[in-house]
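Contents: one structure, followed by commentary.
Note that one protein chain is taken out, while the other chains of the complex remain in position.
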Amino acid sequence: MNSVTQAKDKDIREDLSWSQINRDVLASLERPRATYWVLFALAFAVFLVGLGCEAYQYDTGLGVSGMNNPDVWGLYIATFIFWIGMSHSGTLLSAILHIIHADWRKPIYRFAEAMTTFSLMTAGLFVAVHLGRLWEIYYALPYPNERWTWPNFQSPLLWDAMAIFTYLSSSILFLYVGAIPDFAICRDYATGWRKTFYGKLALGWMGTDRQWRNFRVSYLVIACFLIPLAVSVHSIVASDFAMSQQPGWHITSFPPYFVAGALYSGCAAIITLFIILRHVFRFEEYMTLPILDKTARLTFAIAMVWTYLNCIEYATVWYGDSEVAKETLMQRATGPYSVYWWAMNFLGSVLPFTLIFKKVRANLSAMMVISLLLNLGMWLERWMIVTPTFSHGYYPWTWNHSFFPSLVQWGIVFGSFGWFGMLFMLFCKLVPSVSMYEVKEMVFHRKLARLHASQA
Amino acid sequence: MSLDATLNDWTKLRQTHPLPGSHPDLKWAMAIDLDACTGCNACVVACYAENNLPVVGKEKFAAGQAMHWMRIERYWNEADENAPEQGAQFLPMMCQQCEAAPCETVCPVGATNHTNDGLNSQVYNRCIGSRYCSANCPYKVRYFNWYNYPEQVKAWPEPLPMQLNPDLTVRTKGVMEKCTFCVQRLTDAKNNARTEGRPIRDGEVTTACAQACPTSAITFGNLSDAHSQVAQKWRLQRVELDKDKQLKDIDGSHPGLRGYRIFEDLRPYPSVMYLERVRDTQA
Amino acid sequence: MMSHTILGSLARRGTVRAARAWLLGVLGALGLALVSGWAWAGDKVEQPIEFPHDIHAGKMGINCMYCHTYARRSKVAGIPPLRKCMGCHENIESVKDKPRIKKLFEYWEKKEAIPFKKVHDLPDFVRFNHERHIQRFYFQLGRPVQEVCGYCHGNVAGMTVAEKVEPLSMGWCISCHQKDHPDAPAGTRVNFPRMSLADSPAQEPKAETSHGPNDCWQCHK
Amino acid sequence: MKNLQRRDFLRVLGWGGASASVAACGFTSVDSGVETVKSYVEPEDFNVPGVGIYYASTCTQCEGLCGVVGRVRDGRILKLEGNVASTINNGKLCGLGQASVQHHYNPDRLRAPLLRKDGELKPITWAEAMPILLDRTAATRDGRFAFLTGPVSGHFKVLAGNTTEALGSRQHLVYDPLSTRINRVAAEQVLGSGAPRLLLEQAQVIVSFGADFLDTWVSPVHFAGQYARFRRATEDKPRGTLVQIEPRMTLTGANADRWIAIRPGTEGVLALGIAHALLAARPSAAGAVPPALVTAATAFDRSRVLTDTGVSAEAFDRLVKLLQDRSPAVVLSGPSAEGHVHGYSNAQAILALNWVLGSVGKTVVAPVKSPFPQIAAESGDTAALRQFADGLAAGRFDTVFIHDVNPVYSAPAFLKIPELLPKAGFKVVFAQYRDETANLADLVLPVDSSLEDWGTHVAPYQGENLELTLQQPLMERLYPDGTRSVGDVLLEVLKRQRPQEYKGFADYYAYLRAALVANRAAFAPIDGDDEYFWTEALSRGVLHVKAGAEAHGAEHAPARLPALELDFAGATTPAGDPYPFTLAPAVRALRDGRHANLPWLQETPDSLTTIVWDSWAEVHPATAKRLGIVDGDILEIASASGSLKVQAYVFPGLHPDVIGLPLGQGHESMGRYANGIGVNPFRILDPVFDRRTGELAMYATRVRVSKTGTRTNIVSDEGWKSGNLKTQAGRKLVAVLPADKAKLSEEV
Partner (left out) sequence: MNNKRILGLFNDFDQASAAIRELRGADLPHLDWNEVTIKSPIEHPDVESLLGVRSIPIRKYTLLGALLGGGLGFLGIATAQGNFFQQLKGGKPIIPFPPDFVLTYEMFILGGVYITVLGFLISAGLPTRMKSDLYNVAVSGDQIGVMVKSNAHCVDAVRGIFERHHVLSIQEEVVK
């Protein structure tokens, strides 16, 4: 009764006992709601569809994706950027908020971090899917070989590969290191194969002061590394375009624009997953409405930043002296893809204003819908960067306004969502998706703080 | 593979391109006279014949997956688009072999590089098909093998394969390809010249398109050889390889000059000079 | 100071074991990365006729180009036309009854080329020019022919049927082509020029531009 | 035999090379002992593996008959180039010529003779085929034989003629669906020669009434070369100006400085109008022209001409002024001016302008006369086909040979060839493909491709000197026991009919060799014995026929313009015609359809519309607007004699009353690349004939156009994908410079 009133305005109930926390979270590893299995099956099915399409494309050639001479990239690269962007919010929550001691992140950063990792994996997948000769992908690796050749370090694509590899591995380490104490807890309470499984992962963590001491510092250090890394990753992805000569791409404001878009879509995605996890794992106590509220406000702020940079992009082109770039911009607004373009602008810049209403922020189903729409908008943004420019570039003879992705291409794009969902669901079933020890800290410190307050 | 090589190249950090005289002996280039070009397509077919280009068929052509390395573009005047009294305008467009090629820098595996005789090489078997080069090509003259034309599309049913030129490969699925200035011919010419211990003579070798062209609109040769036809044409038009603004554009004092390069302001420094089409306005 | 604290921490219990484990792991990974596939020489090939190079090139000391006559004027060295073999063997009574020679005559009766198997087979996207190498090393530098051919084909005089003794991989080609050749007379000096530069034009001997390996298209087609 | 040995040099070396190069790039085996390597049994020192050798021959793709050299490597013909020794094409070669290797390697070539057994064509061997052929021909009753061929020249013409004679017939019918006979007859009459030499490069003005000399007319590659020089300026000659007058824009029209759309059929009127204006301005010129013409011309004053032709006053005056100011000029008459009831009158009036302008003897000179009329080119006509049809209808033929033409496809529907052909007793078709005509044959004999066969040719249009070009095999037969040379077959027939005369010749090759060696005196001298003469002739590919003083034809040109018979009845069509449009068939690379099965030509975009792999109906933008037609609409084009459905293409290069329709597509049976693609305009041509020559009037068919309601996507290289972009969208891709600004003379 009392707790309920508390939960309304407080991020978390302070009278949660530590053992209670352990029990609740560990429960998520054993018996989630049935919805979990439904979602998992769904994701798996979609993934299989994508897999089929990819197999067909691999065998027949990229032509089946419906791409053609001017439009050589299509949805693959667009979706690749989308997934890269998705990954950034994990870092935002786990690293940035960690450094500025915003402790409300604690219950939700773990799955955000996981999201980072898996969306990066998905993005990496698209690099492969998009290649004409996937089987020769090792040519891009800088390793000593009998050909005495090296990849071309000048290519932004190679920077991509490097940045993504760094980001992915660092995120995985960050996620893992941050989860060691929780693995220890799982180990202590688990039985059977799980005990050995978590035992291995826990590396024999015993919560000694020495371990905690080093743990705190290294965690902080890695967090500090992750922030510039995340920024660099998406700047580099942006430079894939900004460094090229295509009209509408050759814009200096692209990197910040991309980063903002990344955080934006990431936050939206967090809201989606927040709601899902809260339901399937009965995390009402931990993923509370106030936290959702904070996340939503953060999302709104970022949405505004993105909108601003979006306008900057248009302005740069508009006041720039490249007639062709201007033409391409107009083409986006009026051409065959104008529908998607306007939809993108609406979903990206107008829709977020619904988040200024507290009622909306507190309404789970509403937030679910909005967050999904926001991500749709962000995905469209990526597509509107890639395709319109290709279809209306410098060379009029090769203009092709009729490009539309084939079913195979769509299949693979959707498949990627299945693949992501599958991995993510799997993860949440195996790893505590709420960081137990940090929630404990949260509760502990908040109680402490209140005590001091009352004493004073 | 030596420290020596590293240090050696270290001295080249400040190298920018194109350098005046960066190709002291050999620089393949073209001059295409649009006044002579009639748009008859002889060059296009010659290119198909010389370079093992697959015939993709109607559906794939419709999908924009045609593989013609060389294409003849036909434009109408904005002025009399519905009553073309000035006739049409034809433009043979193939890889411009840029000196500072946008495609070269972006290839992740370095499958497209610059050769010493000023060509923009494309190594098919190194290509992994990221298609970044095509994305970055302002002329859109790079063509991607969307399918496995020899085996799966059956572009060469027996006995057509007997016509294939053994001096170059048939590109397989998933690699980028483009006009090579018929590099297989150039290589043979260089080989003969070296065997006889002499530099390459002008007119000794030419590309398939130039050789076929009934009106000799295409001139091909060694730009570094001051006496070659192509070099003379470039000089006559005051077009210089390493400038991004030619005399013609700088001041109006030379209205008679016809030489220009397409998209010069993007600074790719193309190796193909076009000569303006001339039309008699009195007629 | 730093070393002190690190050592200090290493001194602590459990630490040494951990450190050793990690060190081994990392070294193992590096080792794997370094041992990346190198092309190896091929093994013996079953030929329709066991042609004894050792007798012809070795014992008789016949010039390689007497039979492989195309090597000096074509990309491909080719194998001798049947008539070439007959030219001599019609008149060598002593060996007429040897099984291999019998086979040879059978083919000749059938007017059918002997389907020899390729031993030194390069990928189809590689353009190797025999003429270039023969012209330079044999005719211009006057090196002994078996040495010149041997650069790539090994000591054929020591084999019956030819065997692949060199990897013939790109790296292997470059390893030779990167060598400077001070003994080469002027005009044929092979110092493979890098992109010629304004500051060092001297680096560019005349008529030396753009031959392998500094030009992908020299060897790749 | 020598012949066989030569073929031996050309034997394919260790075939399998291509399959390897196809697999190239990627997974090719580099393991030892997987691929095999072969060599020749008998070496030829000039024949080095891995090195291309060039053999000279002749391109028989069109009547231009350019000299070519073929690159042969390892016994495979890889590519054709122009033969520099030939003064026809001077080392150049058009796309059509390039594509002839695909005739040679075509996957749809017949590989065995076909005999009709109980209604079905069944493959048989040559051993079986020859006796049947010989017996049946021998059984032909006197004179009841016809030999229908395409344009012929050289010794094949002789052989064909003799065969016909030997069978007691006079019916060697030379048929050319795209014949230029009207032009030839008119030129013969007006200029004194059927094929006068045109010195285009010396002209300052070319006025062409629909003569597409850059693409399809007479000898395109030759004229293209001249055109280049005509465009170039020198100290003594400014850049030439080209004016093209035609109802539908040809490639030549697209390259004109001034393209004038004229109402179809009124070209003659315009010509006389110009003549009138010129004579009025410069009576002196009247000296060369007969008063008849002068008086005739007076009838065509400016106002009438303008109303009749629909040419704008501005264009007319400019043209007249141009012709007054600049000289010399050339005036050409082309198919679109000649293909009418009064086509002959048109041609006369147009060609007569050359007299008025004083071009005769300057830019239009008589050609070198051939000392061998019997091997001179015989360009075909469509009258031959009518003759053939009549013969069939009357059941006058026991035996019919058809070679190098496909009448069942290219004959207008009203001639009913498919229905009549069965009336012939025994139909032998020499064919490379199983085309529409072959399907109706009793015996189909697969023939060598032009790259496997021997032959001699004399082009109907000659360069500065008279040439006899040789055709020789560029590689061994692809199907040694599948195909044969037509010459060999005819020789067999002749040996059966006239053993005495022909038993000396082992085969066609021997026949040719003997014939040329015997006449070697007539050619530009080659020292050495006959053997040397022959090999030398082969290596050159071209023999220059010595032109004796009497043979040179300058003085054969008439001193003045003979009287003309002008009759423009029907030049203008009555109002209220149920068929409001005139059909303008467009001749393209596929020519009369014989090249439709060449993938390169199908995939190469049409020069003006850039459409590939299809037919289309060209509609003028104004007309399209009026009828609400947009690109890709499926239209029904109906004439009095038939109708067809085809996609619309809105095309500015038309007179508004004209519908353009490309020829060559619409095959039912030819090969995988031709079948079912596009439509065949020949089918709907009306039975309209030129009054004088009786030639089919190709450009006189009237049609009506209606939308069927369905629509398709036009497949073309141009930006149809981008809202039918037709201009450069502000980029500087093709820059145009006004001639008066250009300083071309400084460029040489």
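So that you can tell them apart, the chains are marked A, B, C and D in the order they are listed, and the count of residues begins at 1 in each.
By our rule, contacts are C-beta pairs under 8 Å (C-beta built on N, C-alpha and C of every residue); 3 or more make two chains touch, one makes a residue touch a chain.
Worth saying up front: this structure is predicted, and the values here are computed from it rather than measured.
Enquirer: For the chain left off this view, which of B:Cys43, B:Cys98 or B:Leu160 is in contact with it?
Expert: For the chain that is not drawn, the touching residue is B:Cys98.
Enquirer: In the full complex, which of A:Tyr189, A:Tyr314 or A:Phe404 touches the chain missing from this view?
Expert: Only one of A:Tyr189, A:Tyr314 or A:Phe404 touches the chain omitted from view, namely A:Tyr189.
Enquirer: Sort through A:Ser170, A:Ser253, A:Ser338 or A:Ser402 and give me the one touching the missing partner chain.
Expert: For the chain that is not drawn, the touching residue is A:Ser170.
Enquirer: On subunit A, what residues meet the omitted chain?
Expert: Subunit A touches the chain not shown through residues 17-19, 22, 142, 148-150, 152-154, 158-159, 162-163, 165-166, 169-170, 173-174, 177, 180-181, 184-185, 187-189, 199, 203-218, 221-222, 225-226, 228-229, 232, 236, 437, 440-441, 444-445, 448.
Enquirer: Please output the residues of subunit B touching the missing chain, sorted low to high.
Expert: Per the touch rule, subunit B residues meeting the hidden chain are 1-3, 5-10, 12-18, 98-101, 104-105, 110, 113-116, 120, 269.
One rule holds in what follows: only the chains that are shown with their structure count from here on.
Enquirer: Which one of the chains is closest to the middle, using the mean of its C-alpha atoms?
Expert: Per-chain C-alpha centroids ranked by distance to the global centroid put B first.
Enquirer: Can you compute the centre-to-centre distance for subunit C and subunit D, using the mean CA position of each chain? Integer Å is fine.
Expert: About 53 Å separates the centre of subunit C from that of subunit D.
Enquirer: So which stretches of subunit B touch two or more other chains?
Expert: Where subunit B meets two or more other chains at a single residue, that happens at 1, 64, 66, 71, 73, 124-126, 169, 175, 263.
Enquirer: Hunt down the residues of subunit D that sit against at least two other chains at once, touch-wise.
Expert: Within subunit D, the residues that touch at least two other chains are 21, 23-26, 717-718, 721, 727-728, 731, 733.
Enquirer: Subunit B touches which residues of subunit D in the complex?
Expert: 12, 15, 17-19, 21-26, 73-74, 76-82, 89, 91-96, 98-99, 101-102, 105-107, 214-215, 220-221, 224-225, 227-228, 231-232, 239, 241-244, 249, 251-261, 315, 318-319, 322, 478, 589, 599-605, 607-608, 610, 612-614, 621-622, 652-653, 672, 677, 713, 715, 717-718, 721, 726-728, 731-744, 746-747
Enquirer: Which residues of subunit C touch subunit B in their complex?
Expert: 123-125, 127, 129, 131-132, 135, 178, 187, 193-201, 204, 206-211, 214-218, 220-221
Enquirer: Write out the stretch or stretches of subunit A touching subunit C in their complex.
Expert: Those residues of subunit A that touch subunit C are 143-149, 210.
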